[in-house]
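Supplied in structure tokens, the structure appears directly below.
Every protein chain except one is present and positioned as in the full complex.
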């Protein structure tokens, strides 16, 4: 049952106003139909002030509990550190709020399971984990084509998330808590592979990697270039590549291979439709960041969440999907560290 | 002087709710910051009802004069037949409204001049003719690159507007009033050429064409595939191609050639980032309509208009630009019909 | 009647050992089946020496008449200045030799006609003018696709020959005798357009151009960037572009537009299959010269000539085709200079 009538907006409170949080806030304030950004929560006073001045947000909180207590808030948008996700989601659900939460759900499988259990107790509340690529127009077109049989039976996915090298190495400092390259970057590709292959159960993973430019990662047993292979039931396969060291930009590309064709998504990470012919040849500039590549998808994602909350649309991905992505990512990290293939323990699967 | 304070929205009345009008209305209602779609005007009752029901527009008019009399309307969006543009713009200006008007300004040079004269009497009102391609991210990137000297001195533009063939031939019935293929399609390319070449004065045009699929055009002395060459002062050149008969989709592409490089915009009219490998080879789908290709540019265009009205940004194109595009388009049509090159009459230039 | 038996080679004498001549010589000596390069003729002693040392050519002549008198020579390959072509072809035919001659046949229509007349007197001798692009695998594939109906009825060709800028401006010094940009460069595109459109009769041309980088061309009434439009019978059209000033390389591209599709040949003048991703984006190097682009086609062309001489294959283009290309090129030059469209005089057509 949906409590929103046609004219009502979903009143949203954003939690976390860092780089990505501000972009979500901006989208919610200006580009999402049927939603109003009414509240913001951050421990940083400047960020709250900026939300008020630039976006007209009136209800400002430095405490998450206070935000949850506000009856004028229908839903929260969590753009907070991963370690906070499980508790924040559970608290929001208990406060009767719908929840959008940035990926990943958690780096801990038990925490994922606890969230799922809590969500089951609130069937009227929607919870969406932000696997933004599912909302990208090109990925959606590919998914529709796969589903329509355009490439026969899909049996393999190759997918990569490659970031432009950050000489400052922000992610090196972030490595101890990021969960490593697979849980931080490949988790998107894992989710896409499951989605595009029809949600097969994983059977086994093998992962390895190398440090090309950032020796500081060794301390966290992490790498700046990682590859992984995942075997699924039914002979389905996925091959992943994640890199922090690209020279040309953010290069996310995915290939779905089927028995009568293959689809490539984003093979040339072109920034736009301009090509340049000059003494260096023929070239195009590339998208520099994930946000530039997926800016429209972030809007579609927020819109899909709002539509679902208003009862218009089903959510395209479940908490179970988010847990599965974490589960496979954790296994990759284990394989990277142990050097051995990792079997999936049937016991740990969720129903 | 700008009468809008930070919190105020520009209150817009849309005039014309046909196919493109509805899209403008939808953008204004949901995607433009600092604007509210408050009114709509159409002779078609169903269209007004639909604007109210889908977009929440409350102030509905079947008379343009009544809309103009509404003090709750700050600006009008004219998405009406070209023949109505001049009078409607003049009436709006006299009523104290800012004006956005779809291209072309008019098919008649005297009418263009009269509008310009009227606009000069209302320096506080903004008027924008919708040459939407200037607001496309790729065209804007190309323009910025040209301006920064990336290709040396630009001396030639090649630009085309090619539509997917419409077997029903809507444009054949429209031909008697469309002004012909150059004024209807190439007018965009003419505007781009002037913009990208630094607004040189035209010297001479030559045009020709052929009827490939739609013999009914002969009655209107029109063609379904037209080519034109325009010489500008300073040895600058532009070559245009317009077609109504493409098999693959809407294919708008522009090339700017300079003394040390060249830029191509939109060389492959790819629908998105998906490529398909199958028994037919490697392929991508194409944008099917101008709207699909320029959907984002229509939003940027409306946003630029609203920003200018609010005083935040200068308008990137003037009524003089719109007149020049019409002037060159008319000369092309004359050349097509006469079979002779057409010189530009210095007398008809506006200052 | 063919005088060559299976084991016999066509014995060829090359005439002219400049840059392109050496390449033809090298191909004939090493890559053409059924042919032997047995003789060479050049006024430059060093060039003859080099042909002997590098290619094993034994019969060396500084006089063309002496070469023609050699009974061990079956065919001549003329890679000489255009002004010499007609007389050299006629002399060769009278000496009973088959003739390959570089394009264009001549810059003079009467000379073309005289050659055709002479050739008619020697039906057993083959004469081929080197419009090399017809022998390129991609152009041939496009031609076959057009012929098979793949794009419906072809009604328009757009074709360009754009050379990398030569800062030394060799072609500026060459301009007084080259016949100008259209006869020197576009003559290839003209030939392609006729071929791809089914050899329609030309009706009218219009040409213009500009000097972007080489003011010295003004003396010869030539330009370094020229555009031309050619109307053919049956409403067929061709648009040509020729440039001497490209920054990125030799960029030859052709488009054939039909009623149910279009073909592009060579849209990205990629040097090979390598793409580079680096801080400048994604790029490919370009072919730098016409020879690099058409190296394989020069081999196929020579092979086709030899096969025809041996009686195995018909020649894919006639002296009439060569004359037509010159005729249209001359009309373009006239239009460029006069500023007026040029009608084709029916009287000057050859039967």
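Structure notes:
For clarity, chains are labelled A, B and C in written order, and residue numbers in each chain start from 1.
Just so we're on the same page, contacts are C-beta pairs under 8 Å (C-beta built on N, C-alpha and C of every residue); 3 or more make two chains touch, one makes a residue touch a chain.
Values in this document were obtained by computation on a predicted structure and should not be read as measured data.
Taking every chain of the complex into account, the absent chain touches A, B, C.
In the complete complex, the hidden chain is touched by one of C:83, C:260 or C:318, namely C:260.
Screening A:52, A:122 or A:267 against the full complex identifies A:267 as the residue touching the chain left out.
Within the whole complex, the absent chain has one touching residue among C:141, C:219, C:233 or C:312, and that is C:141.
Taking the whole complex into account, chain B touches the unshown chain at residues 246-249, 251, 268-271, 277-286. On the side of chain A, touch with the chain left out of the figure occurs at residues 151-153, 155-156, 158, 204, 206, 208-213, 225, 227, 229, 231, 235-237, 239, 241, 243, 245-248, 257, 259-262, 267, 339-341. Chain C residues in contact with the hidden partner, per the touch definition given at the top, are 7, 30-31, 33, 56, 137-138, 141-142, 145, 150-151, 260-267, 271-279.
Quick note on the criterion: only the chains that are shown with their structure count from here on.
Seen from the Cα centre of chain A, the chain whose own Cα centre is farthest off is C. With each centre defined as the average position of its C-alpha atoms, the distance from chain A to chain C rounds to 57 Å.
Between the CA-based centres of chain B and chain C the separation comes to 43 Å, rounded to the whole angstrom. For chain B, residues that reach two or more other chains under the stated contact definition are 151, 260-262, 267.
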